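Apart from one protein chain that is not included, each protein chain of the complex appears where it belongs.
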Amino acid sequence: MTGFGEELAALPMEELLRVATEAAPDTVERALAREPLDLFDFAALLSPEAGRRLEDLAQRAHALTVQRFGKTVQLYAPLYVSNECVETCTYCAFSRTNPIARKTLTPEQAVAEARLLRARGFRHLLIVSGEHPRHVSPEYLGTILRALAAETPSLSVEVQPQTEEIYREWTAAGAEGLVVYQETYDRDTYARVHLAGKKKDFDWRLATPDRGAAGGMKRLGIGALFGLSDWRQEALRLAAHARYLVRRYWRCFVTVSFPRLRPAEYADTLARHPLADADLARLVCAFRLLLPDVGVVLSTREPAQLRDGLVRLGVTQMSAGSRTEPGGYSAPEVPTGRQFEVSDERTAGEVARTIRELGFDPVWKDWEAALRG
Amino acid sequence: MTDLLRIADREFRSRLLLGTGKFPSLPVMRDALDASGTEIVTVTLRRIDLDSPEPNLLEFVDRDRYLLLPNTSGAEDADDAVRLARLARAAGLSDWVKLEVTPDPRWLLPDPVETLAAAERLVKEGFTVLPYIGADPVLAKRLQEVGCATVMPLGAPIGSNRGLKTRDSIAIILEQAEVPVVVDAGLGAPSHAAEAMEMGADCVLVNTAISVARDPVEMARAFRLGVEAGRAAWRAGRAPERAVGEGAEASSPLTGFLRGTA
Partner (left out) sequence: MAERSGEILLNGRPRILTPGQSLAQLLVELELDPRWVVAELNGEPLGRDRFGSVTLQPGDRLELVRPVAGG
């Protein structure tokens, strides 16, 4: 069977983009009512015409979300274990040449952070790090996972892409989920923002979820960093990728995310192709219609008011009270470099309260391997 | 743009597969095949009755025009099925096989456990395997994983002519499929075939509904039209249904929060 690389190359992008930019009212109307939708219906939902139908889109997306997920939002926290990185990504503060204060947590420090998060209610942690083969080696992350697994019911990783064998070791160590964002699905843009290092290899990164699934990961998270390239093209390719993963790895739970560029120290975070709030909302809805069972993840990159509004449209997982530097929850005396500036600065408790006020149930833990935890 | 059906490494214009059983005579069967426009025809292997020789089926099936698809009808377990498939291949019939394992003589419902086991072995031996299955989405995924070229879920028990009784499960199979989906068994009328094609099925297999019709040749033509209509409708993207009666009540606005943001 072919991988997503072939499917990506074979996407009829020209025709899809034509629909995504020129769809007539009838086409949008039809896409809104179809079940299931295909990629062309999805494209129609990205069109300017569909922008005028946002409320209708939202009503459909809301109904589908409640039907498939109930009125729940799962809360998770990122746990940054290291900001060491050998890559050169123009949009990221951790990028190799940036003079930020570097730090890699010891397993004991990581456990201390996890305990603070547990005290705040979190049961689902996302281990995040820069990409550094020595400071953040597979063995190091395996040790971290084993140390955290004893006390954390649900662990995911968002770290350097690895081989299937290493993923198998990590799942044995307690990891259940793998998050890897392609950043951009446009090869030219990808080459422009990834200047050096292993990360330049677009295809190796693209096939990472496949290796993760083969290595036993139960949850696969993908996404694109919006602002780098045309948002309609990114959304179409991201949707195709998510749909591919859902079909191929039917035992896995797939999530998508639409992070937008945020200010970051020393980084170039000017959005050349900005994604407006209303268009972000539209993406949440359009993905829900195309892939009713796919989780939609929203981080603290987005402002509070927007996050609250998006809950009812289709977001199923949210981080809260996040720190984006290693050791950030323990509030060290010596500050270390953050990956980006968060926008929603409320505490986890405040976010949970707001979710409840919206009529949803904040869920700290809703997934756990049988007989574990 | 020509709309070809692609199974394994072959392409077909017709999306109607025909079974050859129960026709009133072989000449009628031949004419029905012709009228249906089919390009794939299933056949069965049986012991020769040495006491009363029968006319030869293959003299009535033009092998330049139709791909012969031997089935493993009669197999009650994986061993039977593998044996029949090997025989068909050794006889030069085909290395394509419609895998059927039906230990239940009453409804001829396929055995999922034996079907999966046989599929795995046959794929390893280089067969192009098209398994007949109950409309079970998980089984369909498992069969794709072991390398089957299609999945062939049933619409209703074989020969029942009851139509798409398994509609909801077939919808899930279609949503998840990475190989062509052939709706097999139970389709009793061209409208059933059209319904399956409108849902997005890649093709359908029909036998009794044609062979036991009063006029099989005319019915073959009717199914051809039903399949073509359904396929065209799928490609055209049908207009959505509208709720009648109370309808969907509009709930409070969900996008008001965007006013005031960028």
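For clarity, chains are labelled A and B in written order, and residue numbers in each chain start from 1.
Note that a contact is a pair of C-beta atoms (placed from the backbone, for glycine too) under 8 Å apart; a residue touches a chain by one contact, two chains touch by 3 or more.
For clarity, every value in this text was computed on a predicted model and none was experimentally measured.
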Visible chains in contact with the missing one: B
Which residue of B:91, B:113 or B:138 touches the chain not shown here: B:91
Given B:42, B:115, B:144 or B:166, the one touching the chain that is not displayed: B:42
Omitted-chain contact residue, chosen from B:19, B:110 or B:137: B:19
Given B:81, B:139 or B:158, the one touching the chain that is not displayed: B:158
Chain not shown, touching residues in chain B: 19-23, 26, 29, 42-48, 50, 53-54, 56-58, 68, 70-71, 73, 83, 86-93, 158, 185, 205, 207-208
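What we mean here is this: only the chains that are shown with their structure count from here on.
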Contacting residues of chain A [partner chain B, same complex]: 1, 29-30, 32-34, 36, 40-41, 54-55, 58-59, 62, 246-248, 250, 276-278, 281, 303, 305-306, 308-309, 312-313
Chain A contact footprint on chain B (complex, rising order): 138, 141, 171, 175-178, 237, 239-241, 250-251, 253-258, 260-262
